[in-house]
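In this view, the complex is presented without one of its protein chains, the others remaining in place.
Just so it is clear, A, B and C label the chains in written order, and each chain counts residues from 1 on its own.
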Amino acid sequence: MRPSSSPSEPPAAGLFDAVLARGPVPALVSDAAWLQAMLDAEAALARAEAAVGIFPAAYAEAIATACHADRYDVTRLSAEAADSGNPVIPLVRALTALVQAAAGDDAAGWVHFGATSQDVLDTATGIVAGHAGTAIVNDLRNAGDAAARLARDHATTLMAGRTLLQQATPTTFGLAAATWLDGLDRATDDVWAAVSALPVQLGGATGTLASLGPHGVAVLGEFARQLGLSEPVVAWHTSRVPVARFATALGVASGAIAKVAGDVVHLAQTEIGEVSEGNPARGGSSTMPHKRNPVAAVSALAGARQAPGLVATLLASMEQEHQRAAGAWHAEWQPLRSLLVSTGSAAAWLADCLSDLQVDAARMGSNLGLTGGLVLGERISTALQPAVGRLEAHDLVAAASRRAVEENIELLDVLLATSEIRDHLKEDDLRRLMDPATYLGSAAVFVDRAVARHEALR
Amino acid sequence: MRPSSSPSEPPAAGLFDAVLARGPVPALVSDAAWLQAMLDAEAALARAEAAVGIFPAAYAEAIATACHADRYDVTRLSAEAADSGNPVIPLVRALTALVQAAAGDDAAGWVHFGATSQDVLDTATGIVAGHAGTAIVNDLRNAGDAAARLARDHATTLMAGRTLLQQATPTTFGLAAATWLDGLDRATDDVWAAVSALPVQLGGATGTLASLGPHGVAVLGEFARQLGLSEPVVAWHTSRVPVARFATALGVASGAIAKVAGDVVHLAQTEIGEVSEGNPARGGSSTMPHKRNPVAAVSALAGARQAPGLVATLLASMEQEHQRAAGAWHAEWQPLRSLLVSTGSAAAWLADCLSDLQVDAARMGSNLGLTGGLVLGERISTALQPAVGRLEAHDLVAAASRRAVEENIELLDVLLATSEIRDHLKEDDLRRLMDPATYLGSAAVFVDRAVARHEALR
Amino acid sequence: MRPSSSPSEPPAAGLFDAVLARGPVPALVSDAAWLQAMLDAEAALARAEAAVGIFPAAYAEAIATACHADRYDVTRLSAEAADSGNPVIPLVRALTALVQAAAGDDAAGWVHFGATSQDVLDTATGIVAGHAGTAIVNDLRNAGDAAARLARDHATTLMAGRTLLQQATPTTFGLAAATWLDGLDRATDDVWAAVSALPVQLGGATGTLASLGPHGVAVLGEFARQLGLSEPVVAWHTSRVPVARFATALGVASGAIAKVAGDVVHLAQTEIGEVSEGNPARGGSSTMPHKRNPVAAVSALAGARQAPGLVATLLASMEQEHQRAAGAWHAEWQPLRSLLVSTGSAAAWLADCLSDLQVDAARMGSNLGLTGGLVLGERISTALQPAVGRLEAHDLVAAASRRAVEENIELLDVLLATSEIRDHLKEDDLRRLMDPATYLGSAAVFVDRAVARHEALR
Partner (left out) sequence: MRPSSSPSEPPAAGLFDAVLARGPVPALVSDAAWLQAMLDAEAALARAEAAVGIFPAAYAEAIATACHADRYDVTRLSAEAADSGNPVIPLVRALTALVQAAAGDDAAGWVHFGATSQDVLDTATGIVAGHAGTAIVNDLRNAGDAAARLARDHATTLMAGRTLLQQATPTTFGLAAATWLDGLDRATDDVWAAVSALPVQLGGATGTLASLGPHGVAVLGEFARQLGLSEPVVAWHTSRVPVARFATALGVASGAIAKVAGDVVHLAQTEIGEVSEGNPARGGSSTMPHKRNPVAAVSALAGARQAPGLVATLLASMEQEHQRAAGAWHAEWQPLRSLLVSTGSAAAWLADCLSDLQVDAARMGSNLGLTGGLVLGERISTALQPAVGRLEAHDLVAAASRRAVEENIELLDVLLATSEIRDHLKEDDLRRLMDPATYLGSAAVFVDRAVARHEALR
C-alpha cells in the first residue's frame, strides 16, 4: 500500500471523540483523507491511461498536479453532490476546471476518462480502508505485544479460572493473557489479509470499460499497480465481496477486542481487584474521589460494540441491483467509515489499556483462596477415582465440599477428617493435591505456544 | 418540548452529507446542539433545586447565565473527556469556573449539585432527541401529505398491481399511494409517541439522589417540568427502555420510508417509467446525458437502510450493569446520533421525492395492457365458477391464458373464441369483465379511509 | 384475542430447547399452532363472507368444520409448498378437497374466496403472535411480580451501588430491584400494546379485494371481529409497520430482561455472592462438585441476546416491493418465530430466576464495607462544602481517601485524625455521616413509586 500523496489534517475533535474516536483512524478517514484518496485515484487513472498510450504523459502529469485536496472546498463539493447523488461528479467538474485553467482543454479532456463515479469512490475507499486498516493492524499488534508480555510475565501467576463468573479450577493469569493474545493475533491476521486484498475499481458506466476500447484491461492492471491495490477479475460495482470481507474482518477484530476489554473490566471490579488501569490521571469520578474507573477498557468496549450492527448493515448492503445499485452502495459509505473509526478507537484504547495494566498477583492469590479449596475438588475426585470408582469419588468430594461450605472451613480440613478419603489418600498427598500451583496442567505450554506464534508474526 | 435556549449553528457539511445528512436533523444533533442541551440540563437542574429551596434563586440564575454553548470550546472539552470517559466532567469543571468568575464561590458551589454525569448527558439526549425527533415527525408528515395528495389525485388512475415483481391484478396508483400513506402515518404516530415520552434523568451517583436529602423527588419533578420532558418513576441509568423505545420507533419509521422509496425506484425503472422525480436539476449522470436518476428516492433508501443495524446496536446496549454500565452506555451515543441523522435524512429526502413526484398515468395504463389482459384472468375464472365449478373454471382460464401467451394475442380474443367459455359468458359480459376499471373492488374506499385518517391526524 | 379453536400439541423437545426454548411459547408457535391459525383464518373468512351475504351460512360452517389442523399433514404441505413459495397454496387445495368430499362442490367453491395466500398467512401470524405475545406478557408480569416482591422486601437492605463495576455510593437492593421492575413493566406495556394492535390481513391479490365486489370492506370488518384482531385501514401486504412494531416491542422486552439477568449473574459471582438462584437441583457442574451456576439467569441472557439481530432482520424486511414482496415477506417468517421463542424463553427463565432468588443481605453489607468507607466520600465532601468551598472540600476528602487506601485503614479513622476536617465536622457528625443507612436519599420513595405503578397495572 503506497501512502497517500499528502498527509491529511486531523479533523476537529467532536464532543464524544475522546471516548469514541481515539487513535490515528479518525484522521485517516476524514473528509480530507477521502477527498485526497479520490484525487489519488484520478491521478493514478490518468497516469495508467498515459502509460498504455491513450494520451501523452504530460496530460497525466497536468491532471496529477491538480490532484491535491487542499485545492478543493469540501463544503461546496458536498452541496453540489446533492443533485448528483455522490461527491465524485462535482469533484470531477472542479478537477477538470483546474486542469483546464492550468494546462488547457487538451489535458482537461482526459480527466476521469472512461471512468464512472463509482470507480473513483470505490478505489478511494480502497485507499482509505488500506491506510486505516493498516493503522488498526498496528494498534492490534501493540495490544498483542502487551498481551504477550503479560502472558510471559505471569506465566506462573496463579488465578482462579472462572466459568459463568463462578470460580472453577485454578489457572494462571499468564494463560488468560495468552488466550487474549491468541484471539487478537488471529483477528489481526484476518484484518491484514483483508487489507492486502483490497482492490481498485474500474469498469466505466456498466463494467465493460467501453470508452477505453481495447485498452480496458491494460489500464485496469496499470491502475492497480500505480495504487498498490489488487487487480479485480471483473468490475465489482455491485458484487461487494471485497467490502464485505474487509468489514467482517473488522467485526471479528472488534469482537476479539471486546473479549479482552470485558475481562479487564470484570477483573477490575472492586470486589475482585486483580487488575487496574495504570494511568493515574484517568478514571476519576466527578462525585467519588476514591474511584478509579477502567476508562480505557470501557472505552474499548464502547467502540467494539458498534461493530456487529454496522457489519450487519454492510452485509445487507451486498444485495445490489444490476450494474449499479439504487441505494445499497450509498448505504455502505457511512457504516464503513463508522466501523473503521469504532474499531480503530477500540484497538487504540485496548493497546493503551494493556500497555500499562497493573496486575495484583497477591489479590489473585487471595481470591483463589476464597472458596477454601473448593476449586480443587475436581482434582481430589480424580485422584480418588482409581480407588473407589468415579461416582463414589464424585459423591465423597461433593459431600466434603458441602460440609466445608456449611461449616465455613477449609476443604482440606474436611478431607483430612474424612476417613473414607483418608483410606486412599495420605495427608501429604492431600496437601500436595490441594496446592493449586501443581494443578495447572499444560498452562505453561499453552502460554509458550501463543507467545511463540505471536513472535513469529512480527 | 421547550426549544433549546439558543439555536445551534449548522455543522460544516461533510463530503457525503448532501446524500446522507439532508434536512434539519444534522444541525439539531451537532456537537453545538448537544453541548447546549447539556447546559440546558445544568440550568434547569439549578433552577429546580432553587425552586424547592435548596439554595437561593439568584445562584440558579448565575448558573443559568453561564449555560450558553458559545462560551465553551468543544475541542478542549473533548480532549479532557478522554481521562474521565465522558464530556460532562470537563464541562462541569468549565461551567463551575465561569460561575465562580462571574458570581463567586457561593453560587459556583451549587453547580451540578447532586447530579452525576449521566444525569446530564441522558437528559441532554432527551432534549436533543426531542428536537430531532420533532423535526423527523415534521418531515414524515410532509411526506405523508404528499402521499395523501397522490392518493387522492390518482384514486382512479389504473395501474398494474405487482406481486413478486410480476404483474398480478389491476389496482390504482391512488391505492398504492394510500398504502404508502398508511405506513408512514402509523410510523409517524409511533415516533411522536416516543418523542412525547422522552424522560429526564436524575438519580445522582447510584440512583438514590442521596445528596439531595429529602428533596430528591421534588427536584426531579421540577427538573422535568422545567425542560418539558417526562418524569421517570425511578432513575433509568441502566434501565434503557426509554432509549430503546425511541430508537425502535425511528427504526420502524426508516422501514416505512424504505418501502415507499423502494417503490419509487422500481416504478421509475426505464422499462416501467410510471413515475419520475420532478426536480430537473437532479439525477444527471457524469457519463450518460439522457439519464435522470431517482436521486431523492435512492438517497432516502441509503439513509433508511442504516437503521436496522443501528437499532440492533442500541437494543444490544440495553444490557447494562448495576447502577452504571461499563461500556454499554457509551456504546449508545454514536449509534443514536447516527440513527437520528440517517432517519432524518431519509425522511427529508422522501418528503422531497414525493412532493414533486411526476406520475405518468398513460404509461401506467399501457403497462397494464402489456400482458394482453392476462391480469384479469382471475376475474374470468371467478365469473365462470358458478356455472362450471371452481377447478373447471380455473383450468379453462389457465388454458386460454397459455394460448394467449403462445400465440401472442389478447386474452379477450382467446376467450371470445373458446366455446366452453362462450357457453356461459356473453361477448358483452366478457368485454366488461376484461375492463380493469371495473375490477377495482374497494380500492377507492381504501384510499378514502387512509386519507381520512391522515387528515384527522393533522 | 379469542383462543385458537383447538389447543396445539407441544412440539418434540430439541437438543437445545431446554435452555433456549423454555416456557409456553414454543408450543404456541409450533407448526401445528401455525397451521391451526391458518385454518382459523380460513374459517373466519368464510363466516365473514357468509355474514355479509356472499354465500349461505351453511357453506361457511362446512368450511369451518374442515378447519382442524389434525386433518392435515404438515410434511406433505411443506413438500408441496416448495413449488408455490408458501404453505397456503397447498393448504387451500387440501381444504377444498376436504370440503368438497364432505359438503360438495357448492361449498368447496367458496373456500378462500377473494383472499390471497398472504391474507391467510399474515392473519395466521397475527393469531399466533397474539397467543405467544400474551404468554410472553404473562411471564414478564410474573417476573415483574417477583421483582416487586424483592423491591418491597429489601427496601432497606443496604448494598453497594456500582458504577462501571466499581463500588460507588450506597444504595439498597430494594431500589435495584425496583429499577428492574420499572424496566420490565415499561417493556411489558409495550408488548401488550403491540399484541392488542395486531391486525388481520385481507386484500386479495393486490389489496383491492376486487373479487369481493362491493362487499370488501364489510367482509374485512367482520373478519377482524370474528378473530378478535384489529381492522387495518388498508391492506398492509407490503407495509409492514404492524410486524415491525410487534417485533421491536419484543426486542425492547428482551433488552429489559437482559439487564436484569445480567445483574443477577454479576451479583452471583463467587467474589460478590450477594444473590444465588434458589433451585438446588440446578446449576451443578460436571467437573466441579461445589459450583452452583446461575443457570436461569444465564439461559435468560442466552435467549434475550438473540433479539437485536432478529429485530434488525425484521426491520430490514420492511422494504417490500409494490403489492407483494419478492423475498422480504418470506424473510420475516423464521426471524419472527425465532424472536417469539427466544423472548418467550428469556421471559420464562427470568420469571423462574427471580421467583426464588436467594438474597444474602449480610454479604451485601460486608461488601459495602470493603472499601473502608470510601463509598461515603462524596457525602463528606458535600458536608464540608458550606464551610470550606467545593474545591477545598473535594481535595480534603480526596487526600483522606488516598491515605485510607495507602495505609489500608478505615476512612472514618483518617477523617477523625485530620484536623482540617475536624475543624468543621464533629466526631458524632462524622460517625453519622459515615453510616450508609442514613445516606439513601429518596431510595425508599423510588421503591414505593415503582411498586405502586406495578400494582396499578395488575
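Some observations on this one:
Methods note: a residue touches a chain if its C-beta (ideal position, glycine included) is under 8 Å from a C-beta of that chain, and two chains touch if they have at least 3 such contacts.
Note that the structure is predicted; figures quoted are calculated from it, not measured.
When the whole complex is considered, the residue among A:187, A:275, A:374 or A:411 that touches the unshown chain is A:187. Among A:57, A:101, A:210 or A:417, only A:210 touches the chain that is left out of the view. Only one of A:236, A:333 or A:349 touches the absent chain when the whole complex is considered: A:236. On the side of subunit C, the interface with the absent chain consists of residues 12-20, 22, 31, 34-35, 74-75, 77-89, 92, 112, 116-117, 204-205, 211, 261-262, 265, 279, 281-288, 293-295, 297-303, 305-306, 308-313, 316-317, 326-328, 330-331, 333-335, 338, 342, using the contact rule stated above. By the touch definition given at the top, subunit B reaches the unshown chain through residues 160, 162-169, 265-266, 268-272, 285, 287-294, 298, 308-309, 312, 316, 367, 370-371, 374-375, 377-378, 381, 394, 397-398, 401-402, 404-405. For subunit A, the residues in touch with the chain missing from this view are 85, 96, 105, 108-109, 116, 161-165, 168-172, 175-176, 178-180, 182-183, 186-187, 190, 204-214, 216-217, 220, 232-236, 238-242, 244-245, 248-249, 251-252, 254-256, 258-259, 262-263, 266, 301, 304-305, 307-309, 311-313, 315-316, 318-326, 378-379, 382, 385-386, 389-390, 439-443, 445-446, 449-450, 453.
Keep in mind that, in the parts below, only the chains that are shown with their structure count from here on.
Here the spacing of subunit A and subunit C, counted between their Cα centres, is 32 Å. Shown for subunit A are the residues that touch two or more other chains, namely 265, 285, 287-288, 293-294, 298, 308-309, 312, 316.
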